[in-house]
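A quick write-up on the structure given underneath.
The complex appears here without one of its protein chains, the remainder shown in place.
Every chain is named by a letter (A and B) in the order it is written, and numbering of its residues begins at 1.
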Amino acid sequence: MVEKTLFIIFAALAIGGALGVITRKNIVHALILLIFTFLNVAAIFILTEAFFLAVLQVLVYAGAIMVLFTFVIMFLNLREFAEMEQLHPTQKWAALILAPIMLAEFVYVFVSASFSSVGGDWTPEAIASAGGNVKAMGITLFNDMLLPFEVAGLMLLAAMVGAIVLGRKEEEECVSLGSWDSAGQQAERNVLEQEV
Amino acid sequence: MQIPIEWYLVLSSFLLVIGMAGILSRRNLFIVLFSIELMMNAVNINLVAFSRLHENLIGQNFVMFTLAVAAAEAAVGLAIVISLFRNRKSLMVDLFDHMKG
Partner (left out) sequence: METYVWLIPTLPLVAFLVTILVGRWYIKDSAHWLPIAAMAGSFGLSVKAWLDIRGAEEPFVMELWRWISVGKFQVPIGLQVDQLSAVMLLVVTGVGFLIFVYSKGYMHGDTGYYRFYAYLSLFAFSMLMLVLANNYLLLYLGWEAVGLCSYYLIGFFYHKKSAASAGKKAFIINRVGDFGFGLGVMLIFVTLGTLNYTEVFHSVEGGALSEGMAVAIALLLFMGAMGKSAQFPLHVWLPDAMEGPTPVSALIHAATMVTAGVYMVARSSVIFASAPTAMLVVGVIGAFTAIFAASIGIAQNDIKRVMAYSTVSQLGYMFMALGVGAWVAAIFHLVTHAFFKALLFLGSGSVIHAVSGEQDMRKMGGLRSKIPYTYWTLVAAALALSGIVPFAGFWSKDEILGMNFKGGAYILWFIGLVAAFITAFYTFRLIFMTFWGESRMDPEVEKHVHESPWSMVVPLVVLGVLSVIGGFLGFPPERGVFHKFLEPVFEPANRILGVEHHAFGALDLTLMAVSVVVALAGIMTAYWFYVLRPDDLPRRAGEAAGPLYRAIFNKWYVDEIYDATFVRLTVDGSRWLYKNVDLAVIDGAVNGIARLWDVAARVVRPLQTGRVQNYAFAMLLGAFVIITAVVIF
């Protein structure tokens, strides 16, 4: 009973926060509301006894990703854009029409379908006997999902490199790939300078 | 299992649809990115709910990876935003129609 009440509260807050995100004119307001939504989602995770994930959500999502967003917003200094019209004139109707329809469809499907448990190994008793959610997560992660774990690490490396490269300021001169004679270099240089 | 699974799914679909509406209707690039994060959260909720239903931890592990991906995506996406801002001096998405026609 208590759980259900808590769930409804957190769900409502999350939905409210989400609505706020997409409707706020001020980006920083939207940012804060998004963090708020994430915190509520973390609370929902706790209600599902996914304790590790809840903490991860707060630490990574709200703590790292959102901070990153904050840094970039502050860095780019977008104050003037708040005055501009933020909603797309025609497209908003598409959203307004499609969204409720999709929502209705999803809700219909989810409510009318019956879900039965497949029956896995990690029943709550098993989790408890393993030493808690975190320990159980660790066991599955490093036993069953070692490869995806390593790949995820590589992916993060690639993302890091990509972010650095993309965020770099453009060079004045590029190395020309054509001929190395002085005339060719000169011509290429002129072209490049024009472009830049 | 006191909370029926349908509740989680409905919540997830709400968040999904809200995120979708955000992507489609807002002109500010940041808000679009926020909406994408919202949608990913919705998916996470979905995964966790099913993980609880099936008494399996695979769902929760998957969420971890989704989280990692979201982080990577946010990093690269923001780098792109910075580059875009430097070149176009604007972040209104409907102004980026260079590939028109």
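Convention: a contact is a pair of C-beta atoms (placed from the backbone, for glycine too) under 8 Å apart; a residue touches a chain by one contact, two chains touch by 3 or more.
Here the structure is a predicted model, which means the values were calculated and not measured.
Enquirer: Can you tell me which of A:I15, A:V28, A:I46 or A:L98 touches the chain that was removed from the display?
Expert: Once the missing chain is taken into account, the touching residue is A:L98.
Enquirer: Of B:M20, B:I45 or B:A72, which residue touches the hidden chain?
Expert: Residue touching the chain left out of view: B:M20.
Enquirer: Counting contacts across the full complex, list the positions on subunit A that touch the omitted chain.
Expert: Contact residues on subunit A toward the absent chain are 88, 91, 94-95, 98, 101-102, 105, 108-109.
Enquirer: List every residue of subunit B that touches the chain not included in the displayed model.
Expert: 20, 23-24, 32, 93-94, 96-101
We adopt the following convention: only the chains that are shown with their structure count from here on.
Enquirer: How big is the gap, in whole Å, between where the Cα atoms of subunit A centre and where those of subunit B centre?
Expert: 5
Enquirer: Where on subunit A is subunit B touching in the complex?
Expert: On the subunit A side, the touching residues are 1, 3-4, 7, 11, 14-15, 18-19, 21-22, 24, 27, 30-31, 34, 37-38, 41, 44-45, 47-50, 52-53, 56-57, 60-61, 64-65, 68-69, 72-73, 75-76, 78, 81, 84-88, 91-92, 94-96, 98-100, 102-103, 106-107, 110-111, 115, 117-124, 136-137, 140-141, 144-145, 148, 152, 155-156, 158-160, 162-167, 169-170.
Enquirer: Can you tell me which positions in subunit B touch subunit A when the two form their complex?
Expert: The contact residues of subunit B facing subunit A are 2-3, 5-11, 13-22, 24-28, 30-31, 33-35, 37-38, 41, 44-45, 48-49, 51-58, 60-61, 63-65, 67-76, 78-83, 85-86, 91-92, 94.
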